[in-house]
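Every protein chain of the complex appears in place save one, which is left out.
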Amino acid sequence: MVLDSGDTAWVLVATAMVMLMIPGVGLFYGGLVRKKDVVSMIGLSFLALALVSVQWVLVGYSLSFGTSVGGFVGGLDFLGLRGVGMDTGDGTIPDLLFMVFQLVFAGITLAIITSAVAERVRIGSFIVFGLLWTTLVYDPLAHWAWGGGWAGELGALDFAGGTVVHISSGFGALALALVIGKRIGFGDHDMEPHSIPMTMLGAALLWFGWFGFNAGSALAADGLAANAFVVTNVSASAGALAWLFASWVKGKPSALGMVSGGIAGLVAITPAAGFVDAMAALVIGAVAGILCYMALLFRVGKGLDESLDAWAVHGMGGLWGAIATGIFAVEAVGGYSGLLQGNVDQFVAQVIGAGAAVIYAFVVTYILAKVVDATMGLRVTEDEEYVGLDISQHGEKAYA
Amino acid sequence: MVLDSGDTAWVLVATAMVMLMIPGVGLFYGGLVRKKDVVSMIGLSFLALALVSVQWVLVGYSLSFGTSVGGFVGGLDFLGLRGVGMDTGDGTIPDLLFMVFQLVFAGITLAIITSAVAERVRIGSFIVFGLLWTTLVYDPLAHWAWGGGWAGELGALDFAGGTVVHISSGFGALALALVIGKRIGFGDHDMEPHSIPMTMLGAALLWFGWFGFNAGSALAADGLAANAFVVTNVSASAGALAWLFASWVKGKPSALGMVSGGIAGLVAITPAAGFVDAMAALVIGAVAGILCYMALLFRVGKGLDESLDAWAVHGMGGLWGAIATGIFAVEAVGGYSGLLQGNVDQFVAQVIGAGAAVIYAFVVTYILAKVVDATMGLRVTEDEEYVGLDISQHGEKAYA
Amino acid sequence: MVLDSGDTAWVLVATAMVMLMIPGVGLFYGGLVRKKDVVSMIGLSFLALALVSVQWVLVGYSLSFGTSVGGFVGGLDFLGLRGVGMDTGDGTIPDLLFMVFQLVFAGITLAIITSAVAERVRIGSFIVFGLLWTTLVYDPLAHWAWGGGWAGELGALDFAGGTVVHISSGFGALALALVIGKRIGFGDHDMEPHSIPMTMLGAALLWFGWFGFNAGSALAADGLAANAFVVTNVSASAGALAWLFASWVKGKPSALGMVSGGIAGLVAITPAAGFVDAMAALVIGAVAGILCYMALLFRVGKGLDESLDAWAVHGMGGLWGAIATGIFAVEAVGGYSGLLQGNVDQFVAQVIGAGAAVIYAFVVTYILAKVVDATMGLRVTEDEEYVGLDISQHGEKAYA
Amino acid sequence: MMKVEAIIRPERLEQVKKALEEKGFVGMTVGEVTGRGEQKGIKLQFRGRTMDVDLLPKVRIELIVKDEAVDSLIETISTAARTGRPGDGRIFVIPVARSVRVRTGEEVV
Amino acid sequence: MMKVEAIIRPERLEQVKKALEEKGFVGMTVGEVTGRGEQKGIKLQFRGRTMDVDLLPKVRIELIVKDEAVDSLIETISTAARTGRPGDGRIFVIPVARSVRVRTGEEVV
Partner (left out) sequence: MMKVEAIIRPERLEQVKKALEEKGFVGMTVGEVTGRGEQKGIKLQFRGRTMDVDLLPKVRIELIVKDEAVDSLIETISTAARTGRPGDGRIFVIPVARSVRVRTGEEVV
């Protein structure tokens, strides 16, 4: 097809916006950890960006979007970006642009999962784990949903990555946290966020970037993008208010809860953004805010140190979003009907797609983490952890 | 009309950029308050975003842009976004996109007004006040200027919200500050900004987002948008330098003054951005920098605790901008002539439009604030204020 | 030509993104200085933006893009933006937009050079120096490469400013540092970064904005922009990983090194972004990461206080990028061949263009700095430096 | 020689400094601390519950002075720092055996 | 009257505060410091090299108490702050000559 400069302009920007979300995750997480680990935490997000950027142009894009091998993974057609050029394929934007738009999604997914290893991971092991994970977990999942894989064929909808990005990283984080184990002192003494303003700044960048994430996934500057944009903002807002009020009921209205709820709303609307309308987004976001808050309380109650709640927010939010897509999809928006319009099939497809991703992400991540742990050791020594990763891993001090 | 993908791309981005300004306001303000209130301050900006997002899609958009009821307020045609869809109306961008572009303007306006209640507002009361305010002050004012209301009919120009956004929030803040009263210890002991870098970061995000604010208001990616972009940057720069030098004359060149002057320049050019050229913008910005600085000194001299100077910067800057539009408008840019081109009518229309907004915003805000204060109490207790809103309202500590 | 709304949309956004890089530089640098100088450091970046914005619309644009005077500098045709309007000239975007896109480049260049005077410059002298520098160094260099000057005529390629922006500011910083001299205590006691997270935030904004910088330089939303976007990200990532590993070899993997390497990769790809492909970008970025790291070690070894490494990263990275363009350019991307495709001429042109810029920037900056130093004094007094510029220059304290 | 340590409200630091200067007490060392007194800080009422906010921010001022200056010093500080409400702080006096000026190496007060 | 200064691990502050409260020690002043003991902090092994991380974060708690309370106070703090590993901290006892409550100006303990 012929290149559309407006669509291209929008996807260029959207890609940059999603890229900015990656350090946004780093800042969000970085504010939540202790002062002695913040450089490490933000550093992991940059590392995720850099590692995946290289992996993606070499092999990742091909594994995700190459000719399908049995619906499970892409072939090696695009290795080293062979054949991925400046001209448009069957879209209205250059192939290279589609490639890099997908790249930043892969990058942020790896950044999200660092929640599970906060304040205790060896950087060398993270590099190895990260490369394995993006190759063996992310790339296949992207292929399933978007690259011609079985889930897309089945009709499971994932507009902007509820399954591919959020379920994968969220349930991956759960597995990873189980393998690496709790931080020393977890449950015993306070591990208060060292800078809530930093986390709020991260949330601001995430909210901003998410418009590129969701509305960019229309791959065009059109009405569908506008719809995605609107429902993204509505769901985020509903999520923010819902978590705020839920925390209020239990005690005081938490500002951290409010921004977390915003993220929860953003996560949940991700798979649905091209299929539902604004009133549905209000419900999806509000439910996400409450659900993810409950998941967080559950996680804490279980004494599980999935430290920065990638599971509670991204995993559970993504799962809810995938299912909600099957409930609230309306023909008028994206051409698909959900349960409320009487289409049980769509609902079932969503459950299958999401369920498979949950299982695949959890199991494969668990195995990878075990392998890396057994061979290199995922975790720093007790002394290194006590001193903090900034000094022990990087030889740096965040604040002088 | 048919959708233009370039225009749509630009307005999509512009909307995201304006959204980013909302936490940008939070960071700007957050740096200026004491350490004990920064979570509250940034939180209020997120709260403004979330509350207005929900209010706007439910009723606000309709009250602003529905069929005019006597030129004063919009009808209920678009309640719950009924009839607001993915297709373009009489523009070149989807209706939904226009709607959400307007939404973020409403959001930031409420965020700006939080200046007046910094470090002392009860969060519950702010929620109620905020919903009332955006509904009863912002929505009518938006209707007056842009929604088919009397001010637009009269010919008063407001390209991007000098009146609707800045006069309304600035003079609203003045009224609100009078009702809520001074912070304990105001005028007695220092209340130094706890983090000037945070304020500068906020200013950076504001300056960046303002290009979306002003150039986005062209609702197209065209020459007018380019003009708006250029004059926005010129005015901001002139304002920054003017305030810097003005503070220098009185003592030392203030970096905080420089960024405040930048904001003053941005505010002042807002109503004029589609009507004046770059050389006029130099004057508009420079005058804004000095005028707003003088307003600030006046405010401090009067012992008035409109804490973070929404009045001095947004109120007075917006007022000057509205009038300046009537002076400097040139036919060649936006099709309207101002005083300098001999058009007294335009000048008069500007004064009437701005004056009405000043009065309406001040009076109605004052009444709303009084009502909320009388019923719920706008203000926390003395002990809560002393301890700080972060702990007393949110149970959170900004920095560990 | 007729205006293309997609191209216009993209360049509007790209311009805003580059503008955001300017405080991004301020934050990057601000995190690296001591607590007592951070307001000054971020302030200098805002000052660079404001000063250049005014200078550019008055004279700078004309000196750069006016009718060539002997290939050395532009004529005064566009003084005060005379004749620079909302319509497109021979491009697809409004003239005013091209003008302001170029403006932000000039702005960031002056911001980069502040590295050399960190923690010791008098603000008044910086204002004078900055105006002279942008007029007498930046404007001619921009003219040489892009405005019809001799370097462009010669065939030296500089896609987005490797020479104009980075060599000029980097080697200018070197000269400036030699004139202003070391900070008190340099080499004697530690001058640790006061906030690495702030620097990382700055790096995030730079990486984000650089997409506007490089892909925006296509001046269109097309395949070339997409290519520039992709290679920008690849080179940054390769640079980040290369510096990370290089620092690891010497001790511990430095997170600061990783983000510095990202910047090095971004710098190096800048001149090449429209001429090379992604695999070449991997090499360009990786070499840049290592080269700039070595340059930094060399600089420190020499006891040279070019404080924040504009020379090592921008100067040397830009030089490498200019040469690399001559090596790796491929016909298929931008229509030019480099050494690897057997085109020695291109390589030679690159060396001449870059070499001339190195010499011009260094020499003229040195002279300007000497002149300002001799007349006004570039540097604050010893006591002022000891107390810190925030208090002594601005009367402000960064953190309360 | 005595070290007089005063824990005061941060918002009173300026007044205290000024009062000290007027009395000729110039040298001092100041640090940020948090603290609570017998009331255990401030009690906030919150939807029927009470929440203690202890460890409120305080400023510690330390001055080394001759023994005979102690009374005047205590008087000066406590007057300037007093608001009359809980949390005003404490002043402690601690004997100092020796005091040396680094610049010269000599014993001083 | 004595000033009891305890330098403890930051992560033990809550326990220590609780233990003190139970014993009726309410007033206290707390500050952030860094420190090292005889082991010179923590030694990290790093690719064959050893790196000392000295000056680890600590919390200083100070309480002014009557002489007779000192023993109980030391006992309480050291029990609550103890992990048994290097870095647990020190408690110092320093004689206090006078103590004044700013709010009232009176001498107190």
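Chains here go by letter, A, B, C, D and E, matching the order in which they are written, and residues are numbered from 1 within each.
Here is the rule we use: a contact is a pair of C-beta atoms (placed from the backbone, for glycine too) under 8 Å apart; a residue touches a chain by one contact, two chains touch by 3 or more.
Bear in mind the structure is a predicted one, so any value in this text is a computation, not a measurement.
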item: Missing chain: touched chains present in the view; value: C, D, E
item: Touching residues on subunit E - with respect to the absent chain; value: 2, 6-8, 31-38, 40, 54-55, 58, 60, 70, 74, 77-79, 81-95
item: Missing-partner contacts on subunit C, residue numbers; value: 36, 185, 188-190, 381, 383-384, 386-387, 391-392, 395
item: Residues of subunit D in contact with the chain not shown; value: 3, 17, 21, 26-31, 64, 94-103, 105, 108
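Here, only the chains that are shown with their structure count from here on.
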item: Least hop count linking subunit A to subunit D through chains in contact; value: 2
item: Common touching chains of subunit D and subunit C; value: B
item: Self-contact between copies subunit B and subunit C, residue sets same or different by half; value: different
item: Subunit A-subunit E separation of Cα centroids, rounded to whole Å; value: 44
item: Separation of mean Cα positions, subunit B and subunit A [Å, integer]; value: 33
item: Junction residues of subunit E - those touching two or more other chains; value: none
item: Numbers and ranges of subunit A residues touching at least 2 other chains; value: 4-7, 9-10, 13, 17, 201, 205, 221, 252, 395
item: Chains touching one another, given as label pairs in label order; value: A-B, A-C, A-E, B-C, B-D, D-E
